[in-house]
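Omission of a single protein chain aside, the complex is shown with its protein chains in their original locations.
The block that comes next holds chain A.
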C-alpha cells in the first residue's frame, strides 16, 4: 500500500521539523540556562527571547501534529508507545507546560525577581523535555517498546543505555542548532554576541560529535540489532551524510559562513533521524510492520487527502511567518534596555 508510506513520510517530516525547529527552541532555553548572572546574561537572554518569541508556538505545533498523525494513522503504535513510556511522556508534558508558560510569562513580567523565577522554569524545562522525548525515541529504536498496551517496562523502556544516550543527544543537538541559528541572528542585530554564539556553536558541535561517536559504541553494545541496521544500506549512507555535514558545519563556523552553516547543521541533525527511520523500516515496533499497524484504507486515504489540502494552506503561511521575522530586523534592536526592573 502506498498511503501508509506517504503518511509515514509525513510523520517523519513532522518529527524532523519538530526536532530542528522545536529542538532549536529548546536549545535556546539551554543557552538561557548558561547565559550567566541576571545582569551579565541579559543581552543573551534578550536575543534568545527575541529569536524564539514569534515562532515557538508554530514550531511547537509540529509535535502535536506528529502525535495526532501517529494516532490517526497507526493507532496501535501510539497506544503501545504512550502506555509503556507514560513516565517520560508525562514528564515531557509537564516540562512543556513549564517551558511555554515560563517563557510567555517572563516576557510579560517586568520585575527582576519574577523574570528570574519564570526564566529558571523556562530554562530547566528546556533541558528536561528534550531529554525525555529523546529517551522515548531511544527506547523505540532499541526495541524496548513492544506492541500491546503497557507491555514494556515502565522504567527500562527509557532508562537504558541507548535511551540515555539519545536523550542527551537530543539536548545536545538542540543546543547546537540553537547556537548556530542564534549566531546568524546575533550577527544581524548585535555583532559581539555573534562571536559568543559562534564559540558556543563550535563547542557544542564538537561535543555533540563526540557524543554521537560514543553513541555508536553504546548502541553496538546495547542494541546490536539496531547497530547492524544502522551500519548497512541506506541507513549507513545517512549516517555518513550526517557525519560529513557535521564536519562541514564546523569548518563553515570557523570560516564564519553563518547562513550556509544553518543548512549543513540542520542536515546533520535531520540525517540522524532519517538514519534511524531507514534502519527500522518497515518495522515500527518489534514484529510490527507499517502495513500491519496502519489504519484501514478509508482512514488512510482521507488522511492523505486532508494533509495535502492542509499543506496547501500551511506552506505559504509558514513561509510568510519566517520571511516576516527573518527579513525585517525589528525596529529597535533587542539591546535596548526598556523598562527592565521597573
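Going forward, contacts are C-beta pairs under 8 Å (C-beta built on N, C-alpha and C of every residue); 3 or more make two chains touch, one makes a residue touch a chain; residues count from 1.
Throughout what follows, contacts and distances are computed from a predicted model.
Participant: Write down which listed name, "Alkane 1-monooxygenase", "NADH-quinone oxidoreductase subunit E", "Cytochrome ubiquinol oxidase subunit I" or "ABC transporter ATP-binding protein", is the UniProt protein name of the chain that is not shown.
Facilitator: Of the names offered in "Alkane 1-monooxygenase", "NADH-quinone oxidoreductase subunit E", "Cytochrome ubiquinol oxidase subunit I" or "ABC transporter ATP-binding protein", the one UniProt assigns to the missing chain is "Cytochrome ubiquinol oxidase subunit I".
Participant: Have a look at A:67, A:159, A:243 or A:283 and name the one touching the chain we're not showing.
Facilitator: Missing-chain contact among the listed residues: A:67.
Participant: Residues of chain A in contact with the chain that isn't shown?
Facilitator: 50, 53-55, 57-58, 60-61, 63-65, 67-69, 71-73, 75-76, 78-84, 86, 89-90, 92-94, 96-101, 103-105, 107-110, 114, 118, 148-154, 295-296, 298-299, 302-303, 306-307, 310, 313-314, 317-318, 320-321, 324-325, 328, 330-332, 334, 336, 338-339
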